[in-house]
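Apart from one protein chain that is not included, each protein chain of the complex appears where it belongs.
And now, subunit A:
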Amino acid sequence: MSRLPVARTDLACGLFITILGAGALVESLRMPRFEERNADPFTVPGLTPGFVSVVLLILGAALLLRALSGRTATSQIGTGVTITQWNRGSVVRTVLTLAAVLTYGLLLFGHFPFVPVTAAFIFAFTVGAELIAPERQLSLLQVLLGAAVLAIAGAFTLHFVFTDIFLVRLPGGRWW
């Protein structure tokens, strides 16, 4: 019998939550009891995480069992679950966003001077998002020029606001 996409999603989520709850419970039980310090047994660090993980384990197992039985919450397709509904446009946009955001946030920010990497990120993201948008009305030259202005103005403004007004030292050092 083939399952509804929602039930398949719930199955994966239920499995993940159950494993997470079980793992957290094991970790909670492994936490020290501080018996050598004569600590009160009801104040040990693993107590609350243990309680929370047990509840999470039960809830995860309930979701898993519900999905295994092929049922969803309201027996309707699409109860807020959208992960199964993709088209080419949404895939391309999501991949572009993830790639740009992860590259800037994890690899560039903090390791290179703020203004050039931020300007490069804003420029690349804006141009990329515009080029894949079917409803684009601007010419390529307009997009490139507009994105360049936005990138330079945005990067310098953010740098000025955070470093000179809010006195936050941005990582990567000054560039100019």
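Assume a residue touches a chain if its C-beta (ideal position, glycine included) is under 8 Å from a C-beta of that chain, and two chains touch if they have at least 3 such contacts; residues count from 1.
Everything that follows uses one rule, which is that contacts and distances are computed from a predicted model.
K.L.:
For the complex's missing chain, which UniProt name, "RNA polymerase sigma factor", "Carbon monoxide dehydrogenase", "Transporter" or "Cytochrome (Ubi)quinol oxidase subunit III"?
P.N.:
The missing chain's protein name, per its UniProt entry, is "Transporter".
K.L.:
What subunit A residues would touch the chain not displayed?
P.N.:
Per the touch rule, subunit A residues meeting the hidden chain are 6, 9-10, 13, 17, 20, 24, 27, 31-32, 34, 37, 39-49, 51-53, 55-56, 59-60, 62-63, 66, 72-74, 79-83, 89-90, 93-94, 96-98, 100-102, 104-106, 109-110, 118, 121-122, 125-126, 129-130, 133, 135, 146-147, 150, 154-155, 158, 161-162, 165-171.
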